[in-house]
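Heads up, one of the protein chains got dropped from this complex, but the rest are sitting where they should.
So, chain A:
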Amino acid sequence: MSKDLEVIYSRTELLFKRISRTQYWIQVANDPYDRSYNFFFNSQRKGERLKSVPLHRVDNYDLKYLEQLIAELRKKTSLTIRFIGFTTLRWPKTQKLIQWKRDKLE
């Protein structure tokens, strides 16, 4: 298991409290300024404020690496992973679009 995956997964486990009526998901942001991928753990109880906690920053700014990392992460957790800042980009291996629609807050 790569170091990045280990950090992301272990922190997710700590934060994923499985409280009822609460959504949990992982947000992956493309940060072109820092040339990094930033991981966040988001949770939101129905009708409440969204809470977003930083998980990790992946400094290896390479989509191939990210694709592999996400694939491994998906093996370990079934939490939804949302991508932001990847509009028009495709995964190098599968050639699928990473992010279907541009977020209105982007």
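Heads up, the rule we're going with is that contacts are C-beta pairs under 8 Å (C-beta built on N, C-alpha and C of every residue); 3 or more make two chains touch, one makes a residue touch a chain; residues count from 1.
The rule is simple: contacts and distances are computed from a predicted model.
In the listed set "NurA domain-containing protein", "siroheme decarboxylase", "DNA-directed DNA polymerase" or "ABC transporter permease", the entry agreeing with the UniProt name of the missing subunit chain is "DNA-directed DNA polymerase".
Residue-wise, the contact with the chain that is not shown comes from A:49, picked out of A:21, A:49, A:75 or A:101. Remark: the residues of chain A touching the chain excluded from display are 11, 27, 29-31, 33, 38, 40, 44, 46-54, 56-57, 84-85, 103-106.
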